[in-house]
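Missing here is one protein chain; the remaining ones are kept as they sit in the complex.
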Amino acid sequence: MSLSVEIGHRFPGLDLDVAFEAGAGVTALFGPSGAGKSSVVNAIAGLLRPDAGRIALADTVLFDAAQGVHLPAARRRIGYVFQDGRLFPHMRVGANIEYGARFAPGGLDRAEMKRVVALLGLEALLVRRPGTLSGGEKQRVALARAWLSRPRLLLMDEPLAALDEPRKDEIFPYLERLRDVAQVPIVYVSHNLAEVARLADDLVVMQRGQVVLSGRAEAVLSDPKALPLVGIREAGAILPAHVAEHGTDGLSRLTLSGGELLLPGVVAPEGSTIRLRVLAQDVLLSKAAPEGLSSHNVLPVVVLALHRGMGPGVAVQLRAGEDVFLARITQRAATEMGLEPGMTCFAILNATAIPRGSIGGAAGVSPG
Amino acid sequence: MSLSVEIGHRFPGLDLDVAFEAGAGVTALFGPSGAGKSSVVNAIAGLLRPDAGRIALADTVLFDAAQGVHLPAARRRIGYVFQDGRLFPHMRVGANIEYGARFAPGGLDRAEMKRVVALLGLEALLVRRPGTLSGGEKQRVALARAWLSRPRLLLMDEPLAALDEPRKDEIFPYLERLRDVAQVPIVYVSHNLAEVARLADDLVVMQRGQVVLSGRAEAVLSDPKALPLVGIREAGAILPAHVAEHGTDGLSRLTLSGGELLLPGVVAPEGSTIRLRVLAQDVLLSKAAPEGLSSHNVLPVVVLALHRGMGPGVAVQLRAGEDVFLARITQRAATEMGLEPGMTCFAILNATAIPRGSIGGAAGVSPG
Amino acid sequence: AARSDAPVTIFAAASLRGALEAALDGSGIDVRVSYGGSGTMARQLAQGAPAEVVILANVAWMDWLEENGHIAVSTRTDLLGNRLVLVGPRGAADLGELNADTLRERLDAGRLAVGHTEAVPAGIYAREWMQAGGFWDALRPQLAETDNVRAALALVSRGEAPLGVVYASDAQADPGVRVLARIDPDLHTPIVYPMALVTGADNDGARAVLEHLVSKRAGDAFVAHGFSRVGDAP
Amino acid sequence: MTLGLGEAEWAALTLSLKVSAWAVAISLPPAVAVAWVLARKRFPGKALLSAMVHLPLVLPPVVTGYLLLLTFGTNGFVGRVLADWGIVLAFRWTGAALAAGIMGFPLMVRAIRLAIEAVDPKLEAAAETLGAGRAARFRTVTLPLIAPGILAGVVLGFAKAMGEFGATITFVANIPGETQTLPSAVYAFLQVPGGEAAAIRLVVLAIVVALGAVLVSEWLARRVARRIGQEAPR
Partner (left out) sequence: MTLGLGEAEWAALTLSLKVSAWAVAISLPPAVAVAWVLARKRFPGKALLSAMVHLPLVLPPVVTGYLLLLTFGTNGFVGRVLADWGIVLAFRWTGAALAAGIMGFPLMVRAIRLAIEAVDPKLEAAAETLGAGRAARFRTVTLPLIAPGILAGVVLGFAKAMGEFGATITFVANIPGETQTLPSAVYAFLQVPGGEAAAIRLVVLAIVVALGAVLVSEWLARRVARRIGQEAPR
């Protein structure tokens, strides 16, 4: 099921002009405040009728300006977690959550509801009115509501911004399962690149109403051009890795095209392929193979290129086997080490420096 | 100007029972969704009248249940950035921003207003109505509005959750200036520990309506007990450092009690003292002094203790000079290296791994 | 037409209420009376109102009904008469001769309360009297016209107006007012309350009502309420 | 003055209650529909529709009553059609209910329209993304949220119906037991000398009923407000 979006719309102060394709899986919309992300999502949901363009989900044309087609939002079966919650103030939390299921084919799946309610920690809130909920509680209810409406596509506009890390960590595997098992494509708006990197298969970077970069998340994130867009701290690559073995001490051995890594917290079964996020700033370079180090994650690498930007940093593009990733080090260190394209050296990836949240399972992740 | 809070309040489903002192500077309230953070902030603002307790700001008693004192919110002069925005829908953005100044002594400072508007990127929005703003735009307007009301205390309930990293990076120095130059104490609610670590002098960690940890941010964050509360990825220490010299290549030399570090992006003037955040997961240990490394930031350290939790990780408490901080490594590495309390080894702090956002200036930061 | 065992419906001018009730008391006839303004009731009859007997305070509207064929002409009779009086608040002195000067002197800056001089029968008669007496133009600016006589009476009894022109029947029962002068009936169209059967309502019950109301017993009741029998000296 | 009520007074009271209840019941659905159209749609002639809705307020009640008589009377063009279906309004309590309903219509529409305008369309949009079609959205989101407006409209409509007089008496006359509502009875009493005491008794009755209705509505309003979260703490 693929989504194809191509819209033009004029707001006073912003010209929206956006085209992208989103395959199965998660497509992240990323960009600064006011870039037009919510507007795009509104257009997909059917709440904004763009001036021009076409939106199609699989075989269904949702919108076609030229043909005058504009399927009402109620008939699109697209779940939407709004940036501003929008709970029904006159219904208790329980009724809010069950609302969408009345209109969904097959109605409410009680077992699924129980699972989602438990996952989102809503048991104690079911009889409460939305007016008394905290900010994060509201957002969790909104999430449950969209989820249980059994959508064909899920739009999420910064759904986790009000949530704490431990809660996010609990929710991620479920989103991944929704994506992979229920095969529901997700369009995910976020400012948080860690979230994006963990979930996104495709990444669309927007600025001032335009798409400035888009493609597979791995490709976009390891592109040095993305650096100024995503921010220095968040730049990094996504690498595919094969789960070779789960150790008894909780460390898993992963094989990459260029070597092996030991990582904790991998829940994917042995034999599966997962993705690793390697932030540029979490990669250290060493001319000699380091010894007696608290990290086992050392890969021999070839320097492909050095990108000098403004300021004291250098982005070093590296290749390990067939994987390409970035290291961000200081100019001074680059000069002292005499780094040059073609040189070989060693990259130290601090094992615990690869956030657990960045380890996305490709399939069959059992929720933690 | 110090804030003293001691309140008890019963909600159906939550008993709030909170006491803390907040000195000058920023006090962060941190805790999971539904912990009671917004309720505490509401009580300070005067929007919630607790069942019991006492709240005082410097010499002014804002609330005292025993004495029956409850100063109306309008007379407290406490700025409040709400979690849910609460812009006035019938006023243009400009009028929203200027609203508080009408009631403030001295009225509106046009020059300050211009600066804040430019900083928050609101120039083009001034004539717009709040109804048409994007989520992040709304939050920026709310920020400007509270800011320009010339408060004696500023309450910020997740003010930056809807903003992108580059925008946050622009705003931080201004908040720091507000705190340091205008001497406005700030109570800051956030889920984002990077934000908290950057801004907070004091940290109050809440859970289920109770304070579970509180104190100076440095102390709380380097306390291994904080680990499960703040999440593994975000645990770390805050170290004071002296700015010795700004190099011509953008790297600054900082002296700590236990050695020297080279860091980019330090804006504090030479001679001043700043704070560094060192995440436990960004510290590598090496038995021997490493050579030919892309990092200059190697400190000799003494192992104070090893905290084994569940899972494959170990939190190693280290001392460098008089500073105490944590390193998070794998059990396997700890065993292989034979780490024991009292042992000396070397800690590698990846220079670029210390986020720019975590470098807080103690005074006179010139906004970037 | 109503069945003979159903009550007879009478449409009667509102000012007849007390008197008509007394007159019908003990007649043994099952009636129900709908009180209203003469113009309103005439229009309603024209629109097929389910009334069998109609008693108006206004000859003009009865003529109108007759012209439009809504009443049985042969049954039309003038049931009652009345006369106009000038009233003032309790304790006010009698008025001697009625002329522009005495009236204006008594009114001073106050107003003369009357029924609407175009719409309310009592007001129309009052206008005719003032015109015939030659003080219409002088008093006109000082009129306070109301939509029924009772309201005019209330204005006087509340002391809002020093003088009012009302029916003798109304003045009689209000302790708040005093009759200051009786108005010469020759100076206005005779005040009569015409009665008739509504077209198509010629049944025994209705006939019985008609007969009863012109009986001596009913007449006495009307007189007791300040009305006069037509033909009797007022 | 005693409150021991006579038969006629009881009849007037129960009739008034019946008429008012029906007036509200029949005018509520169209009022909601018109309010919705006025609040949510933009179309040419909208102001005209709005003006028409206000007409019963602007026109003197007598005029409204007269127009009703002409339209829904036995000979009126709508009245004739309805009569063929067996529905008779003229001079029946049903007509009184119609008149009262029409007089209260602008009040109900306004209250409900205000409430609809205050509903955040974003909530309806949210319901739409959850699969709710227009009717379901209205039923499950809009309607519960405008409950305070509907309640206010019902109270206004009921109160207006309890007090309506001019249009009612013009359209359906003042027939005891059929169309004589409390205000009509009060009117009749006020038309005769000495009727004040009885009128006051009826007025007190009306006040008691209104007080009861308002008490119930205030209690309901509090419940409704709590239910839709309007009373949530700040």
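What to note about this one:
Per-chain numbering from 1; labels A, B, C and D assigned in written order.
Definition applied: contacts are C-beta pairs under 8 Å (C-beta built on N, C-alpha and C of every residue); 3 or more make two chains touch, one makes a residue touch a chain.
For clarity, every value in this text was computed on a predicted model and none was experimentally measured.
From the options C:A60, C:L107 or C:V179, the residue with contact to the chain not on display is C:A60.
Screening B:H9, B:K37, B:R77 or B:R198 for touch with the missing chain picks out B:R77. Only one of D:A25, D:A118 or D:A197 touches the chain withheld from this view, namely D:A118. Interface note: of D:L15, D:V62, D:L130 or D:A173, the residue touching the hidden chain in the full complex is D:V62. On the side of chain B, touch with the chain left out of the figure occurs at residues 45-47, 72-80, 82, 84, 86, 88-91, 99-100, 102-104, 129-132, 145-146, 149.
Within chain C, the residues in touch with the undisplayed chain are 37-39, 42, 60-61, 63-64, 111, 113, 116, 118-120, 143-147, 151, 154-155, 158-160.
Annotation for chain D: contacts to the undisplayed chain at residues 46-48, 50-51, 54-63, 66, 106-107, 110-111, 113-115, 117-118, 121-122, 124-125, 148-149, 152, 155-156, 159-160, 162-163, 165-166, 182-183, 186-187, 190, 199, 203, 206-207, 209-211, 214-215, 217-219, 225, 230, 234.
The criterion applied here is as follows: only the chains that are shown with their structure count from here on.
Chain B and chain D have centres, each the mean of its CA atoms, that are 60 Å apart. Inter-chain centre distance (chain A to chain C, centres taken as mean C-alpha positions): 90 Å.
The centroid of the Cα atoms in chain A and the matching centroid in chain B are 26 Å apart.
Shown for chain D are the residues in touch with two or more other chains, namely 233.
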